[in-house]
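Take this structure, written in structure tokens, and hold onto it; I'll ask about it next.
All protein chains but one are shown in place.
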Amino acid sequence: MDDKRDMAALGKAMYDMAARMYPICRSITGDGVRSTLKIVSQVIPLQVHEVPSGAQVFDWVVPREWNVRDAYVANSRGERVIDFKKHNLHVLNYSSPINATMSLAELKPHLFSLPDKPDWIPYRTSYYRENWGFCLSHKALLALPEDQYTVVIDSTLEPGALTYGEYYVRGELADEVLISCHICHPSLANDNLSGIALASHLARLLGDARPRYSYRFVFIPGTIGSIAWLSRNEETAQRIKHGLVVVCVGDGGKFTYKKSRRGNAVIDRAVLHVLSHEAGEFNQIEFYPYGYDERQYCSPGFNLAVGSLSRTTHGEYPQYHTSADDLDLISPRNLAESLQVYLKVVDVIEHDRIYINQNPKCEPQLGKRGLYGGVGATARPANEMALLWVLNLSDGSHSLLDIAERANMPFEQIKHAAKALLGCGLLRAAD
Amino acid sequence: MDDKRDMAALGKAMYDMAARMYPICRSITGDGVRSTLKIVSQVIPLQVHEVPSGAQVFDWVVPREWNVRDAYVANSRGERVIDFKKHNLHVLNYSSPINATMSLAELKPHLFSLPDKPDWIPYRTSYYRENWGFCLSHKALLALPEDQYTVVIDSTLEPGALTYGEYYVRGELADEVLISCHICHPSLANDNLSGIALASHLARLLGDARPRYSYRFVFIPGTIGSIAWLSRNEETAQRIKHGLVVVCVGDGGKFTYKKSRRGNAVIDRAVLHVLSHEAGEFNQIEFYPYGYDERQYCSPGFNLAVGSLSRTTHGEYPQYHTSADDLDLISPRNLAESLQVYLKVVDVIEHDRIYINQNPKCEPQLGKRGLYGGVGATARPANEMALLWVLNLSDGSHSLLDIAERANMPFEQIKHAAKALLGCGLLRAAD
Partner (left out) sequence: MDDKRDMAALGKAMYDMAARMYPICRSITGDGVRSTLKIVSQVIPLQVHEVPSGAQVFDWVVPREWNVRDAYVANSRGERVIDFKKHNLHVLNYSSPINATMSLAELKPHLFSLPDKPDWIPYRTSYYRENWGFCLSHKALLALPEDQYTVVIDSTLEPGALTYGEYYVRGELADEVLISCHICHPSLANDNLSGIALASHLARLLGDARPRYSYRFVFIPGTIGSIAWLSRNEETAQRIKHGLVVVCVGDGGKFTYKKSRRGNAVIDRAVLHVLSHEAGEFNQIEFYPYGYDERQYCSPGFNLAVGSLSRTTHGEYPQYHTSADDLDLISPRNLAESLQVYLKVVDVIEHDRIYINQNPKCEPQLGKRGLYGGVGATARPANEMALLWVLNLSDGSHSLLDIAERANMPFEQIKHAAKALLGCGLLRAAD
């Protein structure tokens, strides 16, 4: 892949894509998901799958499909005081339909707000316990007078399907790299639109390349989506050697890496290597069985080498799961920076191989091959140190990533050294 | 066992027991040990063993039995200036008999005091090198005028026996947990009476329960006692899977755990887990081949998983091995606190098993089993996180203690989660 690619243009393209997806009301099923996948299809040739309601997926059953056309609470004067058309977070996601009149006291148990963030609308769901409700800012809640309210949710919960998208980039190897993002959150920009936008553009770049690994991109509703995908792709899952869950990659916070359950998989080491050489300060988190779809990929029956690479992560930023996670929270520049890190990780994964030093007894004479400086001075330039490291450790039990870690040098430098040594026959691939 | 048991009453019972044992002059053999074991017998149905003098126990020989009736140094006016009847520490433990008159200069080599703690009587022994002597405060030593002194030690060193006590609580398993304490120190409260009192009451509580492991409590004179016990119980020793030497558990200091020689045995991890979650600051010490009877249990020919759990330990408190280690140094409250920690450790040992997640592919749906909260908020309560941890790690290679360590949650929470999951069939025991 070409490192000269225009990251600024890519940042803008990702941001614009997020902006197009922002107004859509998504959930774990329904037309919002379908509209979203259509936007993804404008970037990559996506395959869209539908899993019918009622299908058993491991311990779970695909729920009825949810669609909502309108939802509001109107006061006795007919004025809408809570209106889904103004912000789709206003409706409790997966609300069953209702059309009733009630007092404030009857309404209140169905209203959700955040007393400590009085201006923001919270995001709440009730997928598996039938319920109806509205979310609103705490200020708005406090302002509601005693009144008789008309409560309308024009939604349907009917047999339908769970929809997800998939894009497969065939590489030289059948071994796969999984990139997964969730697509079920409504108007929330960092927590899911940024991930969809980054995954789509990373997929496009890899589709244009001819990578060594095969890459599989899945765009799925959270939890039930990854469970459905895994239950229908058990054999495919065995080919997944490395994977990342892409979330919250548009804000300006430090990078955060949550390790796979294995804790020391190549993907864990690759990401941490890239972050330690490229990203200034960053956070590193041990695996825990909560968060996003890595929970399913890392369940003990699969235990895939899948981590999650984000900026500020899950629940750690104040705007998380509120109306303040909007298009102002993310930026083209942050998205581009995140994509850059993902590309570096892909570069490590692609080029991390074991080579064998063909002249293992003492150093080969690099000077006569034009690889070494002249009049001996005190310090060796980094490129010559990289040559020496690759030669010294290419004994069949160290991959280039092992060498980069031990040398504490950027992978790229080690990769270039290996290339030069391959070029003059001092190295050959082990496999 | 019932966590509602009255710890205050237990603390008082242990303290009162220590107070009853305090006046007795104990040594590694003799009637003081027998009287002490009689007091233990009032708490638990103790089996008392006698090993005859002259018996070979590994590299050692059981010494002649020592008993002392009176011992004093009187001045020329017939006044007792050092008097065993006032404090049994005054006589060098295991002194041979003497009845003689001598000058202060002749007496002095047989007097032991602590110049840097001038008010306290030291505790000294001479078990295996025949000798006689007196211990006294440094102040008292300095106050002795030139005089002719009558020196009387009315002791006997005669063929007899080494006495120890044993109590066995049969559990479901033949595998045993060893609880060992020494019973050879005379009027010293923390350094041995606290341990005897705690071990006795822990034994009573376990005898009333029906534990999974079998528990063996041994009340033995230090060093020669554990050597005698091991030499007569080599087969039993092979069944000991976990063990603790109980000492110095009555003072108010921080808890101290000295690891077994293995260093990472389950008992080591169980104690450190409990201390880190229950005990505030505590000390953790690597095994070293000195201290109490763990030296013998951890000798290379046995290498048992036996550590030692105390408050301020061996030689680390100023009153150690002096008359100031008296009943004021220990308290019912400290004894109860220590017993509580021992009970928590027993709880870990009892319940630390490996379970297998019966739904290992993706998470099971906890909500439909009533184990999971409703309208999705940001943070998971601890009990739900415990369920997720147990499910995620119950792959056949992690015990509940492994899971508690990795989740950094109290064992009890993990145990409760496992119980709930067992209840709904999502887990079964591996063995």
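Letters A and B mark the chains as written, and numbering starts fresh at 1 in each.
What we mean here is this: a contact is a pair of C-beta atoms (placed from the backbone, for glycine too) under 8 Å apart; a residue touches a chain by one contact, two chains touch by 3 or more.
Since the structure is predicted, the reported quantities are computational estimates derived from the model, not experimental observations.
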(message) Going by the contact rule already stated, which one of B:159, B:315, B:381 or B:425 would touch the omitted chain in the full complex?
(response) B:315
(request) Using the touch definition up top, pick the residue from A:200, A:357, A:399 or A:413 that touches the left-out chain. (result) A:357
(request) Taking the full complex into account, find the residue in B:261, B:361 or B:398 that is in contact with the omitted chain. (result) B:261
(message) Considering the whole complex, not just the chains shown, which residues of chain A touch the missing one?
(response) 357, 359-365, 367-368, 374-380, 385, 388-389, 391-395, 407
(request) Against the chain that's been left off, what residues of chain B make contact? List them. (result) 58-60, 92, 112, 124-129, 131, 133, 223, 226-227, 230-231, 234, 261, 288-290, 295-296, 298-303, 315, 320-321
